[in-house]
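Below is a slice of the complex: some chains, not all, each in place.
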Amino acid sequence: MIVRPRPSWVGLLFARRGSLMPRIAGQLFLVFALSCAVVVAHGTLFKWKVTLTAAPFSLMGVALAIFLGFRINASYDRYWEARKLWGGVLIETRNLARQALTLLGPASPAPAGTSAPAIGADVREFVLALAGFAASMRNQLRAQPADAGLSGLLAPELLQRLPGLRHAPQGVGLWLGQRMQAWRTQGRLPPELARVMEESLDRLMGLLGGCERIANTPLPFTYSVILHRSAYCYCMLLPFGLVDSIGWMTPLVVGFVSYTFFALESLSDEIEEPFGMQPNDLALDAMVVGIESSLRELLGETPPPLLQPDDQFLLR
Amino acid sequence: MIVRPRPSWVGLLFARRGSLMPRIAGQLFLVFALSCAVVVAHGTLFKWKVTLTAAPFSLMGVALAIFLGFRINASYDRYWEARKLWGGVLIETRNLARQALTLLGPASPAPAGTSAPAIGADVREFVLALAGFAASMRNQLRAQPADAGLSGLLAPELLQRLPGLRHAPQGVGLWLGQRMQAWRTQGRLPPELARVMEESLDRLMGLLGGCERIANTPLPFTYSVILHRSAYCYCMLLPFGLVDSIGWMTPLVVGFVSYTFFALESLSDEIEEPFGMQPNDLALDAMVVGIESSLRELLGETPPPLLQPDDQFLLR
Amino acid sequence: MIVRPRPSWVGLLFARRGSLMPRIAGQLFLVFALSCAVVVAHGTLFKWKVTLTAAPFSLMGVALAIFLGFRINASYDRYWEARKLWGGVLIETRNLARQALTLLGPASPAPAGTSAPAIGADVREFVLALAGFAASMRNQLRAQPADAGLSGLLAPELLQRLPGLRHAPQGVGLWLGQRMQAWRTQGRLPPELARVMEESLDRLMGLLGGCERIANTPLPFTYSVILHRSAYCYCMLLPFGLVDSIGWMTPLVVGFVSYTFFALESLSDEIEEPFGMQPNDLALDAMVVGIESSLRELLGETPPPLLQPDDQFLLR
Amino acid sequence: MIVRPRPSWVGLLFARRGSLMPRIAGQLFLVFALSCAVVVAHGTLFKWKVTLTAAPFSLMGVALAIFLGFRINASYDRYWEARKLWGGVLIETRNLARQALTLLGPASPAPAGTSAPAIGADVREFVLALAGFAASMRNQLRAQPADAGLSGLLAPELLQRLPGLRHAPQGVGLWLGQRMQAWRTQGRLPPELARVMEESLDRLMGLLGGCERIANTPLPFTYSVILHRSAYCYCMLLPFGLVDSIGWMTPLVVGFVSYTFFALESLSDEIEEPFGMQPNDLALDAMVVGIESSLRELLGETPPPLLQPDDQFLLR
């Protein structure tokens, strides 16, 4: 478990972890510069006084905040659902591994007892292929090569076939099902217990389908566009509405308002597509290593080292 | 997986993808023209000064935004639930296909082993009928002919019967159940494992029922009417409330407020009925092809080409 | 599937479908008349000037909107959950019907094959009793006579017993379970497959329990009272706060504000009890006919005609 | 089903059902008296003019409403989840009763048929113990004596043991499981069908655990404290902010604002602990009787009379 230091309230003001500044600095500067220009020109545009007051901005500000709040909510729901799905991958692969270790009858007659039986080569191959499934799922969601990071986890003949498949993870799933079929036909897995594993595999494939859904269907694009336009109009017009009453404080206030709106919009944009490679996206690489670690420990092997967060305590 | 380019913040201001402008341009123009007329007439109507100030609009603006926010939320929930249901169709058809490929005993005695057995004609017919189920479901939800796009997926005698059925997809479901019954009576599918497939089929039919629910029961119509009326009254009266304080900026502010309200209302209206053919509705055609692609790859066949998005990166 | 015409934005302003006007007209008129009186009296009450300004209404307006928004949300959740439960009744009755048609072994030896076997009289009786279950559930939720609309669906000896039962739908459920028991003891339904049907029946009974929960437990009544009182005080005091600044526009603005509040409160009130007979309640009659239609088609019979919406596109 | 009269809009203003007035009258009076004093003193406190305007209250009012709205939401979620759990108890006890009535083989050989077999004494004892489980659960949640209202429902030797148990309802659950074990070892319940009942019992015990969770873990207490303090400061300072502009209307407006805030806070407080005995809490007694009524009718016995609501249409 990664212990992330929680900054104090002062530290939090200057925290850089997963900062969005690089993405919004240009826009913030533009709005700030415009505000200064408006103050210098006393709110006139080409000699024509722009007669705006704070009242209309009060009207729109709340509406914008409500609509932006909805977008943050919807984006975060996508992010958290994606995280739940990946949490489910850890759960189901672990369950399938435990089931393979305890439900299977012995390949060759052995004295039964309460002590754990030795682990057969085919069971080990099955358990490692579960870690391979997770890695393959990550590869598909991140549009990486289908066999990236899979050597040592999948059986060679399966590994070779992956790059030729359009839906590689389901190919791994089919292989897992065929392995279970073999155990059943060999009489090592009675049908009543085979159902337990089949249902776990069904759920595992369901998690894959859930992630594909999130990856393939974005939030309605038009919604982002409407919000983006409204927020920009708002921040661009705001200096004209404030300059008469607060003068040189206008750039500060406008910058402050813009920072909140732009940063939240930008964060929504990042977590809306949770499988990407941006700083606030899900740490799929770390999760795949965590799953392998968990499964190898179940096999009684030394687990691989976990990924370490970078200097900003972020994982990929 | 379709990689959609994400526009920069400038590009986002001018994005046309799934634009709602054609739907709301007339209304926006009307409000804009009214605002100009109000400014020219200095807020008088038939020589009578309309004594409105910004205060009442501040009262109502927030309320409107909250109620509209609720409608967006409810509409998006319908949209996303519909998407989840279709994601479930992909999951369950895949699971049923994998089960048919691995749970069935051989039609004729064959040497069992870990290698995948050859796929029988009846299994292939079953797997393709799963893709046919998805297509049939789309046809019903979009009120298209019951056999559109189904040739090659369903057995001919089933395909012929479909146009005469009022509930065509459930007819396909019954056919799938009868096929499983035949396997059971032939002794190829032991009862313990038959349950796995029966339960997957139950879930698949449940997804159909869920989509029918969304298609048949709209949001309470009265709610849309109340909101629509309130938003229009608001935008029509707003110029009278602003003209005295901001003069010629009135049309700009009113246009801006109206754009946000009308566009969000219009988007809610589109995604509220997610199975339609409007730009922001669900891409059912693309999903049906995706399901067929997935199932054919499980059969070891070459999957059909996926649908390509149009120049606005939209799919049907 | 009912294709409801979607009115244009102009049509939407004057739509009558499910209108709430009859319910709120009296209250609206009262508030409107009061406003006019306040304007005529220049905001004095019994010669005493009521010194209200718009500021306190701004305070309370947002709070009221938030609380009312919560109520709409909670009412709609009840409505939509009730709809989901009824959607579940369609799903589970269909599943039970399909199971009865495909899981049962033949009553008398018959040649097994992939073709559908002829449907036995006891199976037909079982499937029609499923439609009877739905009708019985509607009768209970709407406090109608326990045997209304049930002739032809339930076995006569069961139908006779219904009016004497306090919990009639569960009596139908018990009958369904006894029928399954008979098949099991006759050896036509092996225990492994009996479980599939038992679990479907469990879920069906769970849907009944869910609807009873919604019908028996309203929203906390006190919540409605608090909101109702606050909204009325607000609308009654509002004219005094506005009359000094907007004069004769007061009745218009107060009417507009009141319309939005009263109409939303009234709509919440209707959909809060979704099993009633008001225009915006659930169309239970139409759903019961839809379930019967679906089940009869599974039996290969001609389904009954669906209910047609009235001139306002509403169903009962 | 209890038909509650729905008051008209006038009746709603004066409804007393579940009134919170007794709880908040003292606080309301205090705030009202303070407001009058402030008006009399023209907003001075110990000769020092309190220079407050409405502006800061506008700032805080919305924030308070949002935070209070969140608390209402969270409290109502607890209330409704508790109601769902109790609805589940009705569902699962009914299902277990139906299963006991239809899944068990005969105790002694009897002619099998479609007619319902006579109900054995042990089955009757089991079904009544289900009603006893619900009563025992209520006793625990309300901290009542463990055997209150249980005579006639539980077997005497079990009833005697209850007061000595810290977790009485789980003792009843264990007894139910042992009874099922006896049927299994007697060969009356085949293992495949025993699973159906075991899973129902698991769910029933899960509902107990869910209620214990709600009863044992309140909303974070600090949250209530923060809100309570903020609401009180707000209402205490408000007269100073309003007195200069609205004079003698101050007590009315402050009373109105305080009523809404205090009443909603008080209601949240009641429904936050839904198993209590306050007027707006869940009617556990009525639900326990409803469960017994339902189970006795399944046994073919005359159900006990349902509890009748009091003159305010409230149940305990």
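Chains: A, B, C and D, in written order; residue numbering restarts at 1 for each.
Everything below uses one rule, namely that a contact is a pair of C-beta atoms (placed from the backbone, for glycine too) under 8 Å apart; a residue touches a chain by one contact, two chains touch by 3 or more.
Owing to the predicted nature of the structure, the values given are computational and were not obtained by experimental measurement.
This structure file defines a homomeric complex of 5 copies, of which 4 are shown in place.
Just so it is clear, only the chains that are shown with their structure count from here on.
Note: centroid distance chain B to chain C, computed from Cα atoms, is 23 Å. Computed centre separation for the pair chain A/chain D is 38 angstrom, with centres defined by C-alpha atoms.
Shared interface positions of chain B, defined as residues touching 2 or more other chains, are 58, 62, 64, 66, 69, 192, 195.
Interchain contacts link the chains end to end along an open line, per the touch definition above. In the complex of the two chains, the chain C residues touching chain D come out as 26-27, 50-53, 55-56, 58-60, 62-64, 66-67, 69-70, 74, 122, 140-141, 143, 165-167, 170-171, 173-174, 177-182, 185-186, 191-192, 194-195, 198-199, 201-202, 205-206, 208-210, 212-213, 215-218, 220-226, 228-230, 232-234, 237, 240, 269.
Against chain C, the residues of chain D that register as touching in their complex are 1-4, 6, 9, 12-13, 15, 17-20, 54, 57-58, 61-62, 64-66, 68-69, 72-73, 76, 79, 83-84, 87-88, 90-91, 94-95, 98-99, 101-103, 112-114, 116, 190, 192-193, 195-196, 200, 242, 245-249, 252-253, 256-257, 259-261, 263-264, 267, 271, 279-280, 282, 293-294, 297-298, 303, 313.
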